[in-house]
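Note that one protein chain of the assembly has been removed; the remaining protein chains are unaltered in position.
Labels run A and B following the written order; every chain starts at residue 1.
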Amino acid sequence: MLPELGQVALILALLVAALQAVLPLVGAHRGIDAWMRVARPAAFVQLVLVASAFAILTHAFVTQDFSLRYVATNSNSLLPMVYRFTAVWGAHEGSLLLWALILALWTGAVALFSKALPQPVVARVLGVMGIVAVGFLAFLIFTSNPFGRLLPAAVEGRDLNPLLQDPGMIIHPPMLYLGYVGFCVPFAFAIAALLDGRIDARWLRWVRPWTNVAWGFLTIGIALGSWWAYYELGWGGWWFWDPVENASFMPWLAGTALLHSQAVTEKRGSFRGWTLLLAIAAFSLSLLGTFLVRSGVLTSVHAFAADPTRGLFVLVFLGIVIGGSLLLYALRSPDDDDNSRFATASRETLLLANNLLLASACAMVLLGTLYPLLADALDLGKISVGPPYFALLFTLLMAPLVLLLPFGPLTRWQREQPSRPIAMLVPWAGLALGIGIAAFFLAPQGAWKVAAGVVGATWVLLGTLRFLWTRLKNSGSRFTPEMIGMTLAHFGLAVFLVGALLTEGLSRQRELALAPGQSVTLGAHAFRFEGVQRHVGPNYVADTGTVQVSRDGVALGTMHPEKRSYASGGQVMTEAAIAPGITRDLYVALGEPLGGGSWAVRVHVKPFVRWIWMGAVLMALGGFVTATDRRFRRREAAQ
Amino acid sequence: MRWLPLAMFAALAVLLAAGVWLSRRPDRDVLPSTLIGKPAPTFSLPVLHEPGRLVSLADLKGAPFVLNVWGSWCPTCREEHPVLTRFAETKRVRVIGLDWKDDPADAQRWLEQFGNPYWMVLTDQDGGTVIDFGVAAAPETFLVDGNGIVRWKKAGAMTDATIRDELLPALVQLERGR
Partner (left out) sequence: MNPVRKRRLLMVIALLLAAGAATALVAMALQRNVAYLYTPSEVLKGEAGGHARFRLGGMVRAGSFKRAQGSMEAHFAVDDGDAVLPVVYTGILPDLFREKQAVIATGRMNGGVFVADEVLAKHDETYMPKEVADKMGAAHMKHGVPATIDMPAQAQ
């Protein structure tokens, strides 16, 4: 009974979303106030309906209602309670419902916090979000119904993929979707602005906080995905340039460019074209990512069940939304204001370079991700693009960005005397270089990467501190949230650089056969394998190994890597043992039994790997702090 | 310049459409051409209801039979069950069940609960035989003639239409000797 209500709720939500889309947009165009007023209530009703459907599906999982096909294929009577919640978004239909829910949440948030906005703007923004909602709800109802019945009910569920029975699963998809879907808001604002014809500082003040918050969530979502892959997949890697990882990274790159471009447009009125285009691009890339993951067009460990019918549906939807917005852009984007000309040496130029570098990185990742598809379509063979392609080109593009970053905040708008910021930063550049050279000679291995990481991070850190100092000297301690946010985010980048480059340069690993009592050393750390024992978990049987770790002879503790065999289906999973630390992680994973009590074992020492995610968190925090700036909430004087 | 993004997207859309086209699964009703007309893979499997007794492909030769791959964990098998039962009751041909990766107790309980349409149920616990048959997912159904040659296959749930339009004509053809 309830699931049928869930289905009804979705259908009603679709109808309401259609109303939310059509009436306000036409109303804004024709100036019909009553129609424009439909937007907010429609948004709230849609939220209630989608949330109800989601709650009903969750209830079905919690009560283990195997009469629902989706529950039967993704759950099992042995599944622990917490994973019954996360199983809701464990596969295609449920995760799509999560998408729709989060879209409804953002729409509701916009409806709630938009009191300061003129009616036509609200109407247009909510109207565009309504169009997107219509697409997703239609997709759900017609091709991916999570409430389909299985009659008679299955005796036992097929179980949630053990890879997904993990705390990371609880938070990574929701956080990622909050970001992904959140870019719908700046997108809607951009479309509204194109329809309206006006892009001014006011518009920017409305859209910037939403953009920053969505970006923050996406940053956290991606970082969580990386962290989860690190400890769950058993290989010690933290980024694989996997197509689905790339699918979330591309909107992030576009979003980062967007943030910066919006700042320029707000303060100087220039870059309007860029700002609009980037807003369209960021969300378009989110949609593209959704398509890539669900259509079977690309192979990836993350991809949901391949289904060309679904792929076609999403593609058509993409065509309408993205094609439509780009058409609108081509027809109505404003030419840049003549008053906003800037000299070659100016902050605008630096931020333009920022935009270009990030956009190029995004394009490069897109090319690498789609290249196998292109080759297949042109019958050039079945190929895969290896991570070094991405790593090399990304590094080449980010190096100039890191180099230019400290100059940004110190360079004046419109016209600057290059010698001024250069003079301010040269001593610090020297210091960073010096420290880097020291690091180069001190590094036990991977000298170039270590040096690059140290130089880059120190340079960004010192440059940002120099900005803080300048600001302190000149304006007392008046720091706007925007400046604090920027500072935090740039610090975050420095921390991230340390993590990424030092881990890549300094990590050691060994993979070998160990008999009980045997040890392996990595640098100063020694790992002594003591054998394996069986034990039973809630829905699995595990072989648990014991490894004693010491450093320079001093005992550090014991680690217990596991090899689990899940009851339903018998899938084998590696649970690596990780000893986390600020300066290094120790990582031990079991391979296979090799007979005679000996096992294949892999051990890693990964210096500074946590800094990767710490840096990302700082960046996200910077984004959130920026969004709190009062001037974004200033009520407009009567217009 | 302003038309550039739209043009690039159009090119991208074409590529993605090509991708969707390429990735369409071969129509599941069409056999991988390699197994039709070829001998069924040999096997020797235990009988569900008579543990200890093994039945091989050779034992089944002499008359055609339908081999249906199923499992108690398989929701779609539940859907085709009534269709299969109705067909088995016509006693047109032996319908042999191949229980895939199932706990025998679960399988027996499933059959007790929903009814046993099979002339015999063989169990393939490690899945080797099922793979030899090239099965992608349960349920899948094969028609094997009296000489052990595979003549027809259906991936996915059997329906009355499939039986009427495909299985029975194939059966008639092989009974006529060609």
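Keep this in mind: a contact is a pair of C-beta atoms (placed from the backbone, for glycine too) under 8 Å apart; a residue touches a chain by one contact, two chains touch by 3 or more.
Note that the coordinates shown come from a computational prediction; the quantities given were computed from them, not determined experimentally.
When you scan A:Phe44, A:Tyr371 or A:Trp413 for touch with the missing chain, the hit is A:Tyr371. Screening A:Leu465, A:Ala513 or A:Leu556 against the full complex identifies A:Ala513 as the residue touching the chain left out. For the chain missing from the display, the contacting residue among A:Thr143, A:Ser340 or A:Ser360 is A:Ser360, taking the whole complex into account. Checked against the hidden chain, the listed residues A:Leu5, A:Ala201, A:Ile320 or A:Ile383 yield one contact partner: A:Ile383.
Touch with the hidden chain on the side of subunit B covers residues 26, 32, 34-35, 41, 71, 73, 100-101, 126-128, 130-138.
The set of subunit A residues touching the chain not shown comprises 73-74, 91, 158-161, 229, 233-235, 237, 240, 296, 299-306, 344, 360, 364, 367-368, 371, 375, 381-389, 392-393, 396, 509-513, 515, 569-574, 589, 591-592, 594-596, 598, 600, 602.
To be clear about the criterion, only the chains that are shown with their structure count from here on.
If you check the complex, the residues on subunit B that touch subunit A are 2-3, 5-6, 9-10, 12-13, 15-25, 72-73, 75, 78-79, 101, 106, 109-110, 113-114. Within the complex formed with subunit B, the subunit A residues making contact are 69, 72-73, 150, 152, 154-156, 158, 273, 277, 280-281, 284, 291, 295-298, 306, 308, 311-312, 315, 318-319, 322-323, 326-327, 329-330, 333, 370, 373-374, 376-377, 568-569.
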